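Shown here: the complex without one of its protein chains, the others still in place.
So, chain A:
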Amino acid sequence: MTVMEQRGAYQPAPPPAWQPRTDPAPLLPDAEPYRVLGTRAARAVDQDLLLRLHGELVRGRRYNTQATALTKQGRLAVYPSSTGQEASQIAAAFALREQDWLFPSYRDTLAAVARGLDPVAALTLLRGDWHTGYDPREHRIAPLCTPLATQLPHAVGLAHAARLKGDDVVALALVGDGGTSEGDFHEALNFAAVWQAPVVFLVQNNGFAISVPLAKQTAAPSLAHKAVGYGMPGRLVDGNDAVAVHEVLADAVRRARAGGGPTLVEAVTYRMEAHTNADDATRYRQDAEVDAWRDHDPIVLLERELTERGLLDEEHRSAVRASAEAMAADLRERMNGEPALDPMDLFTHVYAEQTTQLREQAARLRAELEAEDEAHGAGR
C-alpha cells in the first residue's frame, strides 16, 4: 500500500471523538520574515555562495534593465520587470537541482535565465515570435504562464507523477501575491497537500497586483498563513535577502524530496518598477514608498555583508560588471536581429497530425504567401 492509499483510506469517525486532524502549530509561519543578511548568522554563510549570489544578482539586475530598454526600442512587445525581486528569483533557481522542474509565471524570466536558459529563448513570448521559445522538457522549465496561478496544478501533477514513477524530482512553482486569490492557487495547494506531492510553492509578494495593493487582495495574517488551512507548513521569508530565500527554499526542496510533502513560502519583496513598461505606477503609489525600499534592495543587502567580510574587492566587482555587460551586449545584439518567422508554422503543431480542415486552411495561407511574393517580385 502506498503512502497515498494510506492517507486516502476511509476511516470511520464517531461524532463525539472530534479533534484536529493535524496539529496546526508546527505549520504556522514565523511572526517576522526570516532573515540572514544583517544578522549574526550571516557570518557563517559560505563565502562562495555569497559571491555566486552576488554575481547572479548583478547580472539579473542588468538583464532587467536591458530587457526594459528593448521595449523602448520596439524589440520586445512588453516586459514585466523583476527589478527588486532578483533575490527571490535567483534563489529559486539556485535551490533546484538539474532534474527538478521550475514552473514560472510571466514575471519570472529571470528565474528561468538564472537556471541556465538562454535569455533570448526566455524572451520570445514577450518579443512575440513564438509563445514558448524553448523545449520545456530539455530545460525542465514549464512554459512562462500568463493566466495567473494556472500553472500551479501542473507543478503538483508533474511532481506527483514523478513520485509515482519513483523519480527523485521536485517541482517549484512561482506565483505572485495577486495570484494567491485565484481558485487554481487554492486547488493546487489542496491537491499537493492531500497527495503529499514533492512540490514547493513560492509566492513573491511584491506588494502589488498591477495596481491593487495586498490590503485589497487578502485579509489573511500573511500569505504564508494560508498554508495552515491546507495542512502544509508556511514559511515567511525576507524576499530581498538572497541567502535567506535560498536557505528556506533549499530546506523546502529537501523536505519534499524526503517525502515530507509540499511547503508554501512567502517571500516579502517589492516591485521597484511599474507592472510593465505599459503601466504607470504613479497612478497608484507614492515615490516615497518606492524610495523607502531602496535601502532594502537585494543587491545592497548582499554588498553590505560582502563589504563587512572584506570580500567586495575591485577584482570581484569588475569581473561581475564585465560578466553582466557581456550578457547585456549579447542579449542586445541577438534581440536586434529579426527573428526568423515562417507563417506556415501556424499549422504545424495544432495536432500531432493535421486535420483535413487545417490542411485546407494551410493551403489557403500558402497560396496567399505565394501571391504576396509574386506581387513583391513584380514591383521590383
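Basically, a contact is a pair of C-beta atoms (placed from the backbone, for glycine too) under 8 Å apart; a residue touches a chain by one contact, two chains touch by 3 or more; residues count from 1.
Rule of thumb we're sticking to: contacts and distances are computed from a predicted model.
Q: Missing chain's UniProt protein name, "ABC-2 type transport system permease protein", "Bifunctional protein PyrR", "Glutamine ABC transporter ATP-binding protein" or "3-methyl-2-oxobutanoate dehydrogenase (2-methylpropanoyl-transferring)"?
A: Its record in UniProt gives the absent chain the protein name "3-methyl-2-oxobutanoate dehydrogenase (2-methylpropanoyl-transferring)".
Q: Out of A:Val36, A:Ala67, A:Ala114 or A:Leu158, which is the one that touches the chain we can't see?
A: A:Leu158
Q: Of the residues A:Tyr34, A:Tyr63 or A:Phe191, which one touches the chain left out of the display?
A: Here the residue in touch with the unshown chain is A:Phe191.
Q: Just the residue numbers, please: which parts of chain A touch the chain that's not shown?
A: On the chain A side, contact with the omitted chain comes from 2, 4-5, 8, 10, 130-132, 134-138, 142-143, 147, 150, 152-162, 164-165, 171, 183-184, 187-188, 190-191, 194, 345, 348-352, 355-357.
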